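Here the complex is missing a single protein chain, while all its other protein chains stay put.
Right after this comes subunit A.
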Amino acid sequence: MKVRKGRLAVFSFLVVAILAIVCTTTGNIWNNITKGLDLQGGFEVLYQAEPGQKVNAQIMKDAAAAIERRVNVLGVSEPEITVEGTNRIRVQLAGVQDQKKARELLGKEAHLTFRDPTGKKVLIDGKDLKQNGAKVDFDPQTNQPIVTLQMKNADKLADVTRKYLGQPMPIYLDENQLSAPVIQSVITGGEAQITGQRTVEEAQELADLLNAGAIPVKLEEKSSFAVDASLGADSLRESLIAGLYAVLAIFIFVIGYYRLPGLIAVITLIAYSYLVLLTFMLMDVTLTLPGIAAFILGIGMAVDANIIMNERIREELRVGRSIPAAVRAGSKRSFLTIFDSNITTIIAAAVLFAYGTSSVKGFSVSLVIGIIVSFLTAVALSRILINLLVRSNILKSPGLFSVREDEISDL
């Protein structure tokens, strides 16, 4: 049979193209995948609304939004704030530098109130504050930093200050009294001041906190998780090294055992790994340490489809079929096996997704991604590649498929 160079060229082109794309773009994709805080350091807190309050989906959403505004004050690049269940909020701050400050800031309810001289009755509420109405300024006389508050409704402030003229009007943040200015004159401009801030930073923080708004429910900390940044980097490095050895072992084993189809399996596995990472990036999956472990294990599992197909091809060769016939029959017969075994896993993963919480959900997503991608690569791509080689007529010896001549029986 004549060697068809065209098919061979298409095969080589495909392989080179896959490797080239993988080599040039993987770094970029990797950098664009969000890494969990166990990999880059940071901390996570799970809050739960204290029992005995009115809680509904909208209130929790508002609370999450308020926390988010507050986190932005910290300058964390990608905070993840999610409402879980009916009464919980999970706050994940990867890469946060000052954990202590973050915790303090998150823990405050930041409910601003202006009260009557006894400190019991609330006269004006933080809700009356204009959007971004809190600013840092300096007292013209003492040059101390102060926080100025621009109110939505100037009349309300005027009424209150008229009523309590000459008396102190304490300003509270939660149950802490910030300052208790004595009302010297009726305030008509709608602007109040908080004094007593020691530094500009402190004043700025208070202003930011007030602008972020109060959290509408009382939250209690249920659990927390904090990782130093260097530890996260260590974990990432260790798991990647483990992954490298695992993948090398798998590649050597598959090529050693299956020869040519093994080599094709390795190419499809490279494509598999690449596509899974690409999907992680596109779906904005946060990669955690167990996620990396599952990903590496997934490579081992994705080989299964290649192994099933290659074993089938070898069987067909052993009963004396020609290479093209064996490849055709082997890939056809193995298809349903691979299909059925993967569908059962997808059923399991789908249920886990529907009923699982947080980490179980994330896990099931990567499981499903892995299966679907492995279907594309281990079934479709490896069939294309091996068929190109078969049709180019260069495959003459069954030894390429790791089948010895003496194993072949007559048809």
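Throughout what follows, contacts are C-beta pairs under 8 Å (C-beta built on N, C-alpha and C of every residue); 3 or more make two chains touch, one makes a residue touch a chain; residues count from 1.
Simple rule for what comes next: contacts and distances are computed from a predicted model.
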Among "Protein-export membrane protein SecF", "Cytochrome bo(3) ubiquinol oxidase subunit 3", "Thiamine transport system permease protein" or "Alpha-D-ribose 1-methylphosphonate 5-phosphate C-P lyase", the UniProt name of the subunit that does not appear here: "Protein-export membrane protein SecF"
Touch with the omitted chain, as defined above, among A:Ala158, A:Leu278 or A:Ala293: A:Ala293
Candidate in contact with the missing chain, chosen from A:Val22, A:Leu352, A:Ile394 or A:Ile408: A:Leu352
Sole residue of A:Glu50, A:Glu201 or A:Asp228 that reaches the chain not shown, by the stated touch rule: A:Asp228
Interface residues of subunit A (partner: the chain not displayed): 38, 46, 99-100, 103, 221-228, 230-231, 234-235, 238-239, 241-243, 245-247, 249-250, 253-254, 257, 289-290, 293-294, 296-297, 299-301, 303-304, 307-308, 311, 315, 333, 336-337, 340-345, 347-352, 354-360, 363-364, 367
